[in-house]
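First the structure, then my questions, so here it is.
Here the complex is missing a single protein chain, while all its other protein chains stay put.
Each chain carries a letter (A, B and C) given by its place in the written order, and its residues are counted from 1.
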Amino acid sequence: MATNAEAIEHGHAPESAHAALAHHFDNLEQQREAGTLGMWVFIAQEVMFFGGLFLAYLIYRMRYPEAFMAASNHLNWKIGAFNTTVLITSSLTMALAVWATQAGRAPKVQVALMLATVLLGFTFLGVKAYEYHEKYVDGLVPIAGWFNPNHEILSHIPANVSLGQYQMFFWLYFAMTGLHALHMIVGVLIITPIIYWAWRGRYSPEYHAPVENFGLYWHFVDIIWIFLFPLLYLLGAHFKP
Amino acid sequence: MSNEANAGTLAHEWRSRFPTVNYLNADYGWKSWLLTKDHKRIALLYLASITFFFMIGGAYAAAIRLELLTPQGDLMQSATYNKVFTHHGIMMVFFFLIPSIPATLGNFLVPMMIGAKDLAFPRINLLSWYIYMLGGVITFAALLFGGVDTGWTFYVPYSTNFSNTYVVLAGLGIFVNGFSSILTGLNFIVTTHTMRAPGMTWFRLPLFIWSMYATSLIFILGTPVIAITVLLVAVERLAHVGIFDPALGGDPVLFQHMFWFYSHPAVYIMILPAMGVISELIATHARKPIFGYSFVAFSSLAIAIFGFLVWGHHLFVSSQSVYAGMIFSLISFVVAIPSAVKVFNWTATLYKASISYDAPMLYAFAFIGLFTIGGLTGVMLAALGFDVHVTDTYFVVAHFHYIMVGGAMMGYLGGLHNWWPKMTGRMYPEGWARFAALVVFVGFNLTFFPQFLLGYMGMPRRYHVYPTDQPLWQVLHVMSTGGASILGIGLLIPGIYFIWSMRYGRFAPANPWPATGLEWRTPSPPPTENFPVTPVVTWEAYEFRPVEEMAVIGPGTPDEPIGGQHPLNPGGDGGIAVNREP
Amino acid sequence: MSLIQGIPIPKVSVPFSPEQASTFAPHVDALYLYLLLITISFTTIIMVLLIFFAIKYRRRSPDEVPRPRHGSMVLEVTWTVIPLMIAMTIFVWGASTYFKAYRAPHNAMEVYVVGKQWMWKFQHQTGQREINELHVPLGARVKLTMTTEDVIHSLYFPAFRIKQDVVPGRYTQLWFEATKAGTYPIFCAEYCGTNHSGMGGHVIVMEPAAYQEWLAGGAGSESAASQGQKLFQERGCSSCHQVDPGGQQGRGPTLYGLFGKQQAIDGDGQVTVDEAYIRESILNPQAKIALGFQPIMPTFQGQVSEEQILQLIAYIRSLGAAQGGAGAGGGTPGGTTAGPTTGGVTPASQRSNPLAPTSPRQGSPQPQLPASPRGGGQANANRVR
Partner (left out) sequence: MSVHIVPRKTYYMVFGALIFFTALTVFVANVPLGKFNDVVAITIAVTKMMLVLLFFMHVRYSSRLIWVIVASMFFWLLILLLLTLTDYSSRGWFGPNVIT
C-alpha cells in the first residue's frame, strides 16, 4: 500500500506546466536534458556516418600519396581558408545566439545573430558552388563523361600517378565536401522555423532547448570542415608539380 | 494454470460488465493509428508491418528449399534462384530480424518497464516507423520490378559493375531503412537515461532494458557505416566512379571491411534483444531473480562493444592479411565469453526454481538449447584453420540460422506470447501455443541440422544446383526441406491463434503469470499514459512481493481495484500467497 | 612427411567429411574433432541441466514462490575463466594450422589460375591449359597463383580443405600437396553471379607416371614461359628490355635474373620483383619506377589479358632468376620453370636445381612503342623502364 500512496503523491509534475512542456515529461528540466542528450547521440551517429568516408580517405591516401598530393594541388587553398574562416565565424554567431537566448536577450538580438549565422552559411555554400563549377569546367569531376582525361591541367600530373588514382582523390573530395554541404543545407532548413519562433519571442532563459540543440548540430558541421580543410586543401599546398 | 484460468474468467466476467478505456479503444479510426504518437500503438504498427515482410521472406525461403529438393535446377532458372535467396536475405535481415524485437516488443515495453508515460521523442518514434515503411516499400518495389541478385551482402565488384538488376533501388531502400533503426536506438538510449520512474535505479532495471540499451548502442554506432557504404555502392554504380573498382585503383576488400563493420554487429542487434527477452521469460516463469543479475547486464554491454572488434572474421579467405585475420580471430573468441556467461546464468537461475511449462517458457528452453549450439558452432568458425574449409559453405548457413531463427526468432515468439496479454488484453490459447512451440522446435532442427553436415562435406552456399555424384547431399537436402515445411506450419499456427485470440481470447488480468516488472503493474491493456499514476519503485529487479504489492499501482479502476482486492476477483492479478520455501 | 612443419599429420577420419586428399586435410579434420568434442560436451552439459531442472523443479502448486538466490562470484569467475582458457587453446590450434598452411613452400610446382564468370582457367608452366579441370601429380607441392578477370570468386577444394578468394587486380595464392590419387570436386565458393553454382570442376590427382603421360599428351603446347616470350617480342618489350645475362642495359632495366631480387625504386624504398610488381609495372608502369630510369613506359592496360600477363611473368621469371635471392617471391625457378620432367618429381628432388628453360633469343629491336594515352608525347626520351 505504501508504494501506492507515494505513487499518488508523485503523480503530478512538480512545476506548473510550461506551454512548451510535452505531456510525457515531468518538467522542462527533464525535457531539456532529453533533448540535449538526443542531439549528442545523433551527433555520435553522424561521426560514424562521416567515418566511412574518412576511412576510405585514409586507406587510399596511404596507398597513393603522390596522387593525392598532386590532385590536392589543384584545389585552391586560399578559397578553402576563406571558407574555413566563414564557417568558424558562423559558429561564433551561433554560439552567441545560444548565449542570447540563455541570457534572455531581446528577440531582436537572437534573430539578428541567427540570421548572421544563416548568411555566413550561404556564403560558404556559394563559395563551394563556385569551386564545384570550376572543377566541372576543368573536367576534374570524376564521373564518367564529365571527367576529361586530356585536359591540359592533367599534363602536370607526375608520371608515376595514374588517372585512376588521381580521380580517386577528387571522388573523395566531392563525396566528403558534398556530404558536408548537404548537412549545411539541412541546417539552414532547420534553423528557419527556429528563427521564426525566436522572432515570436518564444525562447527564454527557462526554455531555449531548440536553439541550444541546433547550435550543437551547427558546431558539429563546423568540426567536420575543420578536418576536411587540411586533409583536402592543404595536403598539396606546398607541392610543386 | 488453474489459478490463471480462474482469475482470467473472473476478470472476463467483470470487464464485460465494466468496459475500460485503454490505449486500444481510447479513440478509433485509421487516423488515430497512422498519426498516433503512442509508443504502444506504434509498436503494433511495427508488429503488423514486420509480420508482412516476414511472410514475404518466408515465401522466398520456401522457394529455396523446394528448389534444393533435387540436385538439378528444375524448379527455376539459376538467375531466378539467385534473386530468390537474395530477396530472402534482404527481407529477413533488414526488414524482419533487425527491427523485430526492438521495434515491436522494445517499443511497447521500454517505457512501461521503466515507468515512463512514453518514449522521450514520440514524434521521432512515429517518424521511424514511416521511414521503415518507406525503406520497405522501396526495397519491395525493387523486388517487384525484377529483383536483385547480388546476395544480401552486395559484394563489389559484382554489385557495382556486373549485376544488371535493381541494385541501386534495393540499396536505397536499405539506406533509408537504416535511419529508422538509428532513430529507434536514439529514442531508447535517451529514454533509458532520462525517463526512468522515481526509484528505478540502473540496477533495478529489467535485463530486457539493459539489452535494448546495448542494442541501441549498435544501432547508433554501426548503422551509419552501412548507410554510407551502400550509398557509395549506389554512386559507384550510377556514376562509374572507382571507389571500390580495382580498374580505377579502388579496393574491393575495403567494401567488405566497411560492410562487415556494421553487418557483424548487426548479428548482435538481432540476438541481444532476444537475450533480454529470455531473461524476462525465465525470471517470470521460474519465479526466480536472474542468477548473477549484474553479470548478465554487463555481458550485454560487453557483447555490444566487443561485437565491433571482430568483423574481420568474415574475411579470413578474402585475401585479408594473415595477421589481421589472427587479431580478428582472437577477439572473436573473446566475444564468445559474455554469451556463454549469459547461458550459464540462465541455467543456474533454474536451480531450485518453480518452473512452469507455459508456452513462453518452452520458447525460452528452446532458445537456450539452440543458441548454445549456434554459439558454439560460431566459436568453431572463429578458428582460422577450420574456417578456411567451411566458410561460404552450408556450415555457415546452418550456424547463423541457429542464431537467427533458433535464437532471435525463438526469443521473438516467446516474447510475443509472454506480453500478448498485456498488448491485447486477451490470453492466447495455451494448449495450441505449447503444441506450436513443439512443432517449431522439431521443424527447426530438422531443417538446419543437416546443413551442418552438408557444410563440412563441402556444399557451398548460394548454390542453385549441386553435384549429383554426391547421393548423400540430396538426402540431407530433402530432410532439410521436410523440416522447413514443418517449421512453416509451426509458424502459421501462432499467426492463426493470435489473430483469433484478439477477438475471442479470454480477457487477461493485469498480471497473469504473475511477473514482477512494472509493465504488469498496470491494467491489461494499459491506458494511453501507461500508468494511472507515476509509479515509484521501491523493490529490486525480479523481487517477488506479497500479492497486494504486485497489483496495479494507483487508484482502482472499476475492474482493477487497488491490490486487486476485488470481490469478484480476489487477488485477481494472478495473486499468489507468498510462502517463502516450498 | 608433413609440410606443416612441427605438426605431425594426425591419423583421424571424421564421418560426413569429404575425402582426405591433401597434407592439410588431416590437420583440419583433427581440429574439427577437437571442436566437435568441445561443442558436444558443452551442449550436453547445458541440455542435461535444463531438462533435469525443468523436471525436478517443475511448478508443483500455482502459488509457490521459491527462495530468491542472487548469484555467486565464485561461479561467475569459474564460468568466465574456464571457457576463456578453452577458447584460447582453440585459437592457438586454429591459428597455427592456418598460419603454416598458408605459407607456400619454395620449390613448388606453379600453376596459374584465372577465374572468370563462370569458369576456372588453369595454366601449367609446361604450357598445358585446362578449363574447370586441373591435373596434378601425387605428392608434389602445387602452388596456385590466382587472379580473376571480373568479379571475386573463391577457389575451393573440399578434398584438400582449402579455399581462397581470387580478387580482381591482385594475386592471391594457395598451395597443396595431394596425398591420394583420384578425382575430387572443385567449387567456386564466393557468389559470383548467375551461373555461380556451375562454376566448378574437378582436380585430378595422378600417380607421377600417369601424370607424365598426361603431360606428354599435351606435347606440342609450348611452355608458359615461351608463350610469354612470344608476347614479349610482339609487344615490342624487347626493344627496351634486355633479356641476356650481362647485356648492357637497354632503355629499361635488364630483366635477366631480375625476378625475386630487391629492386630500388624512385622515391624511397625497394620492392621485391614478384608477380604483383611485374603485373603493376605492365598495367601501371609509372607506379614504381626502377631507380635510374625514366618514367616513359606506356601502359598496357586493356591490351593484355590476365592470362597473357601471367605468361609474361612466367617468361620473366624464367630469365635465370636468382636462386631464392631475398626469398624469391613465389619460389625459385625450380618450381616455376618446370620443364616436362618437373611434373611428377617428389618434394625431395624438387629442392635440387631443375633444368633452366631454353634461354630466349632476343628479337630484332623494333624501337616504335605503342603510343600511350598521355605518355606518348615523351616516348622519344632516351630511357624506358
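In this text, a residue touches a chain if its C-beta (ideal position, glycine included) is under 8 Å from a C-beta of that chain, and two chains touch if they have at least 3 such contacts.
Bear in mind the structure is a predicted one, so any value in this text is a computation, not a measurement.
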Out of C:H27, C:R170 or C:K288, only one touches the absent chain, namely C:R170
Across C:N132, C:Q233, C:T272 or C:Q301, the one contacting the chain not displayed is C:T272
Considering the complete complex, of A:F25, A:Y64 or A:W77, the missing chain is touched by A:W77
Even though one chain is not shown, subunit A touches it at residues 29, 36-37, 40-41, 43-44, 47-48, 51-52, 54-55, 58-59, 62-63, 77, 81, 84-85, 88-89, 91-92, 94-96, 99, 102-103, 205, 215-216, 219-220, 222-223, 226-227, 229-231, 234-235, 237-238
Residues of subunit B touching the missing chain are 193, 221, 225, 253-254, 257, 261, 308-309, 311-312, 315, 319-324, 327-328
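In this text, only the chains that are shown with their structure count from here on.
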Among line, ring, star, complete and other, the chain touch graph is complete
Of all chains shown, smallest offset between own Cα centre and global Cα centre goes to B
By C-beta contact count, A-B versus B-C, the higher one is B-C
In terms of CA centroids, furthest away from subunit A sits chain C
Averaging C-alpha coordinates per chain, one finds the centres of subunit A and subunit C separated by a number of Å equal to 46
Rounded to the nearest Å, the gap between Cα centres of subunit B and subunit C is 41
Expressed in whole Å, how far the mean CA point of subunit A lies from that of subunit B is 35
Expected list for subunit B, residues touching two or more other chains, is 247, 251
Going by residue number, subunit A touches two or more other chains at 162
Listed in rising order, subunit C residues that touch subunit B in their complex are 14, 16-18, 27-28, 31-32, 35, 38-39, 42-43, 46-47, 49-50, 53-54, 57-72, 75-76, 79-80, 83-84, 87-88, 90-91, 93-99, 101-102, 117, 150-152, 154, 156, 158-159, 161-165, 167-170, 172, 185, 187-198, 200
The subunit A residues in contact with subunit B across the complex are 1-4, 6-8, 10-11, 22-26, 30, 33-34, 37-38, 41-42, 44-46, 48-53, 55-56, 59-60, 63-64, 67, 142-144, 162, 164-165, 167-168, 171-172, 175
Given the complex, residues on subunit B that touch subunit A span 116-122, 182, 185-187, 189-191, 193-195, 198, 220-225, 227-229, 232, 235, 239-243, 247-251, 254, 257-258, 529, 533-536, 538, 548-549, 553-555, 562-563
